[in-house]
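Missing here is one protein chain; the remaining ones are kept as they sit in the complex.
Think of it as A, B and C in the order they're written, each chain with its own count starting at 1.
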Amino acid sequence: MSNWLQNMPTAEAYGLNKVLFELHHKPDDLAAYLGDKEAYLDRFALTGRARAAIRDNDVAALYLAGANPYLLRAHCIGIKIPEPVSVGALKALAGKN
Amino acid sequence: MSNWLQNMPTAEAYGLNKVLFELHHKPDDLAAYLGDKEAYLDRFALTGRARAAIRDNDVAALYLAGANPYLLRAHCIGIKIPEPVSVGALKALAGKN
Amino acid sequence: MAEIVAIHAASHTPVMLNFPDAIAASEREEIFAGFRAMGAAIAAARPQALIVLSDDHVHNFFLNNLPALCIGAAPQYPTPVEHWLKAEKRILPGDAALGAYLLSRLMESDFDPALSMELTLDHGVLAPLELAGVARDIPLVPILINCVQPPLPTMRRCHAFGVALGRALRTYPALERVAILATGGISHDLATPRMGMVNEAFDREFLRLLEAGDAAGVVKYSTEHVHEAGNGAEEIRMWLAAMGAADGAHFHRHYYRAVPNWYTGIGIGEWKA
Partner (left out) sequence: MAEIVAIHAASHTPVMLNFPDAIAASEREEIFAGFRAMGAAIAAARPQALIVLSDDHVHNFFLNNLPALCIGAAPQYPTPVEHWLKAEKRILPGDAALGAYLLSRLMESDFDPALSMELTLDHGVLAPLELAGVARDIPLVPILINCVQPPLPTMRRCHAFGVALGRALRTYPALERVAILATGGISHDLATPRMGMVNEAFDREFLRLLEAGDAAGVVKYSTEHVHEAGNGAEEIRMWLAAMGAADGAHFHRHYYRAVPNWYTGIGIGEWKA
């Protein structure tokens, strides 16, 4: 049992986390993202899996790809994924990995 | 004798160095500065002395106010202050402080 | 030479500001009273500066430059950085000179803290200060320990950092009275399949070991069991640092309650000679 899926972020996780960080810490980024997700994501070097997880608001996939928990939590709040959906998606993973 | 005027940057030096850092590390900042110095400097919290030193390309005053040497050097290169002018202004201080 | 006139520790969570009503009024009032008592004790000790040991929740720092330890040395700190935190935007006073002194002294003592002259503080610092009612008055030195993204500093190292911090504070010539507030933990978990878990057994044993005053035991227990208490429990590093700074003073647990609806075990305590 570990508090962390990754003891060190993978390169994929780095890219994914960078999107979450910039999206919520740079003025205008959130508006740009909500306006045109695909165009916004084109700014970053992302694996196909990471890109799809962000685009689809797939909280479980974001977690499994190494999203930092604080960035993931802030992202769920920031883009207004309802709490039962985000927490439910995570809890559904329990015992599976 | 010390390699450093300040063992820790003052708050004034922080503001001054922030201008030099942003100016040469953010795309568009140098163009904005060269286009309208006063408007660009309005973005920052600067003492009157630090603001004047930057605005007037006063290399000696920038040094005395605590400009980091690497940022000061890069600034002199970046805004094309001729080497004899920048180095001359510094050398004229020798023995004075 | 400065005296460390108060050393407190308390849990933090944004939920205590954002969704106070997620728990029963009686529980909430009990907890808020605990924070107010802590604030009153800090104020009564009349510190001229307050060291806040906390963590940055990936707001000021990212993976391009993630410090294990960072000491603030700014004259002021805007807060909160979270646009979604229910707290008034304002600017807290900082003690830049004390921050600078601690940086130099801790570097001489074989620690490698990063310097920050500009931080926008997050709920980790703000929420406990806010609830304690001492957010505006005392100049701060924020010291941020990475608890949020591995690789994390070891529990042993965080305790040793606190020991060195206490020594450095006691030799500071420019003030007479300083205080320390450690914030974070205890058990909680965030954005994983265990989200919402509170490990009350872990929390009670952790607090018991603190009260027993067994530093090596606390470090060992923390190292071996933190993964049973959730990723938020990594924040016990701040409690270990405070214990180190306390230099053998006795820990008094003032409050504990497992608060699953706030996603956190809420502990409050104090080291007193």
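Going forward, a contact is a pair of C-beta atoms (placed from the backbone, for glycine too) under 8 Å apart; a residue touches a chain by one contact, two chains touch by 3 or more.
The structure displayed is predicted, hence computed values, not measured ones.
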Name every displayed chain that the left-out chain is in contact with.
A, B, C
Option touching the unshown chain, where C:I4, C:L17 or C:A68 are the choices
C:A68
Touch with the omitted chain, as defined above, among C:L17, C:I31, C:A49 or C:M117:
C:M117
Residues from subunit A at the interface with the omitted partner, ascending
7-9, 11, 14, 18
Where subunit C meets the chain that is not shown, the residues are 60-61, 63-70, 100, 103-104, 107-108, 110-119, 151-154, 157, 160
Touch residues of subunit B, complete complex, unshown partner
1-4, 6-9, 14, 17-18, 21, 25, 63, 67-74, 76-78, 86-87, 90-97
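Following the convention adopted for this analysis, only the chains that are shown with their structure count from here on.
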Treating touching as the only link between chains, describe the layout with one word: line, ring, star, complete or other.
line
Select the chain at the greatest separation from subunit A, using centres from the mean of Cα atoms.
B
Would you kindly tell me how far, in whole Å, the mean C-alpha position of subunit C lies from that of subunit A?
27
Distance between chain centroids, defined by C-alpha means - subunit B, subunit C (Å)
37
Take the average of all CA coordinates in subunit A, do the same for subunit B, and state the distance between these two points in whole angstrom.
40
Could you tell me which residues belong to subunit A and also touch two or more other chains?
none
